[in-house]
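Left out: one protein chain. Kept in place: all the others.
The block that comes next holds chain A.
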Amino acid sequence: MNPETVDAAPVVLEARRISKSFSGVQVLFSVNFELRAGEIHALMGENGAGKSTLVKILSGFEQPSSGEILLDGHPVKLPANGAAEALGIVIIHQEFNLAEHLTVAESLFLGREVTRFGVLDRKYMRAETRRVLDLLGCRVDANALIGSLSIAEKQMVEIAKAISRDARVVFMDEPTAVLSREETNFLFRQVRKLRDQGTSFVFVSHKLDEVIELTDRVTVLRDGQWVKTAPTSMLDGESIAQLMVGREMSSLYPAKTEPDVDEEVVLRADSISTDYVKDASFEVRKGEILGFSGMIGSGRTELMEAVAGLRPRLSGEVTIRGEAVPSGDVHAANRCGLAYMTKDRKGKGLLLNSGMTANLTLQSLDQHTSLGYLNPTSEAASLEKARRRFDIRVRDGNVVARRMSGGNQQKLLLAKVMETEPGIIIIDEPTRGIDVGTKQQIYHFISALARDGRSIIVVSSEMPEVIGLCTRVAVMREGRIVGMLEGDEISEQEIMRYAAGLKRMAAA
């Protein structure tokens, strides 16, 4: 099923039957992958398909649970923590690993500075930096501070860093996510030039058009499994999208209940703009579950934070049951019965060093306060209720949040948000990093809340989740709502078309 090209170049790096589990959850199932000399190989898949894990394993940042890695045909154990660079395997991260206060030359030689008689040989390092930058056709000054460069230039410096280490294999994780079209074109020209000199690239991207334009071969992963490897010329955007999502719906989800068409509109967002989100409008009815889909970085969280008052709006109106909510005012939004549940439960949701009670009641301490006195009995009663209602299972009632499992943390966070008895709940990534059993429970909680007459917005990067739960789905791309799907239109293919920019809602 994998048509061989006639004059196939030798394979540089190969993964054979790689499996990987993180604390009992298997994320890669016996995946094969081969990278030839002088090719640009796209690695595609939905969020959570296992692309990042595979990249980390092939660059030595993670060790596989089983399977082997071959470099030039010989089995190797890649050294950890970036030491694989010595073997010519370099990874360019999505977030740049550049210190803003260093110059370009200093960044290129960071950690392997050249010295003469114990003194830094700046002249040599500058000359070498110039040489590598010229090789890339990049006109950045070797003495410029990293902080003064544009994002595209930083990306080029990262690539120069890779080249200056005589990289044979370069992994690029969403390199164009932050680039403009011209910058992307420039980057692609350099990448092709290096490819023609024999460097191999692994290109991880969600942008189907770029994959088609740049890459030689495509490998698609789905749910941690290898699906297909084929020359890019034999595929088109539609077929790649099909390969990425082709999956059946399971019984993970409760039956959908659609709200009446004439049910009251409880939340109306009108042309919301922030520094990233542009002109986003939507409305939610009572008892409705509205989904928000799109790629990571499409502006969903920014939009929701702006609606919830956690982030200032540049323009636009939010009205809850007819009452206007001022920009950047969390309290006003809370008073109107809107609650936002963050996707970052460890960084923004829970106090990891505090126990369950302190976390549960943090947002709703007023309910337990009389004349300034915080009643521990009332708090304990709330915790007992929440533990039963959301099935929070812990061995020790005094456990700090840090020691709870991801699933229990998520249930505790949901319980915390529900303590304020909101009528509208925005749930950002309801099931990130939790096991399937708990996922199912959370889906049922969400469904039950909606049947109770609450309105719920589910923001999720996992398409099956949005499809399985929601009666309407908004798709965002680059800060805009580009599609609003209903009923039978809600399918992975359709969402993917909007999210990848192949299709766009007609301007209303």
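Following the convention adopted for this analysis, a contact is a pair of C-beta atoms (placed from the backbone, for glycine too) under 8 Å apart; a residue touches a chain by one contact, two chains touch by 3 or more; residues count from 1.
Operating definition for what follows: contacts and distances are computed from a predicted model.
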Match the chain absent from this complex view to the correct UniProt protein name in "ABC transporter permease", "glycerol-3-phosphate dehydrogenase", "Na+/H+ antiporter subunit B" or "Dihydroorotase".
"ABC transporter permease"
Just to verify: which one of A:123, A:256 or A:348 makes contact with the chain not shown?
A:348
Tell me which residue among A:145, A:252 or A:310 touches the hidden chain in the full complex.
A:310
Considering the complete complex, identify which of A:196, A:262 or A:396 is in touch with the unshown chain.
A:396
List the chain A residues touching the unshown chain?
310, 330-331, 334, 340, 342, 344, 347-354, 358, 361-363, 365-366, 369, 372-374, 376, 387, 393-398, 416
